[in-house]
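With one protein chain held back, the other chains of the complex are shown just where they sit.
Now for subunit A:
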Amino acid sequence: MSNTMEKRLQKELMKLVSEPPAGVTFDSESADSKLTLWKVKVVGAKDTLYDGESFILQFKFTPKYPFESPQVIFIGPNIPVHPHIYSNGHICLSILTDDWSPALSVQAVCLSIVSMLSSCKKKVRPPDNVVYVSTCSKNPKKTNWYYHDDSQS
C-alpha cells in the first residue's frame, strides 16, 4: 500500500523537477527523505493581481496517498490575499477534499491553485476569515468546507 505511495511520489517528484509547469518550481531538496512533506514554490502569473509575488505551498501525504488527498496549505510570510484563502494558509478548494480523485496529482493541484489565483478579481480575505482562523483545526481536511461558487468571487 505505502509502496504504491512511494513509487508514485518518486515519479511525480522526478516529473515536477524535470518539466515543471509555468509558475511552479520545486526544489527536491525541500522534501523529507520519506517524501511525505513537500514545499512547492508558486509564482503569480503575469498580468494578474499576484504578478511578481511568490508563495510557498506545503503538501503532506499519508500512506493512503493517492487514494486519500494530500493536506495542502500555504505557509511562510506571504499568504495570498484571496477570497478563498484564509490568513492561516487554509484553502477552500473542493479537489482538496470532496472532489479529490486518485488520478489527480501534486502538479494538478498546483495548477488548479495557480488558476484560482489568476482568475481573482479583488484581493480580499474570505468574509468569515476572523471566525474561521480562530476556531478551525490545524488540519484543513478536518473542516467541513462549504465550497463557494467561483463565479461570484
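Here is the rule we go by: a residue touches a chain if its C-beta (ideal position, glycine included) is under 8 Å from a C-beta of that chain, and two chains touch if they have at least 3 such contacts; residues count from 1.
The rule is simple: contacts and distances are computed from a predicted model.
Asks: Which choice in "Nonsense-mediated mRNA decay factor SMG8", "Anaphase-promoting complex subunit 11", "Cytoplasmic tRNA 2-thiolation protein 1" or "RBR-type E3 ubiquitin transferase" gives the name that UniProt lists for the one chain left out?
Replies: Going by UniProt, the chain not displayed is called "RBR-type E3 ubiquitin transferase".
Asks: Looking at A:49, A:81, A:104 or A:136, which residue reaches the missing chain?
Replies: A:104
Asks: Residues of subunit A in contact with the chain that isn't shown?
Replies: Its contact residues with the unshown chain are 1, 4, 7-8, 11-12, 64, 66-68, 95, 99, 101-104, 108.
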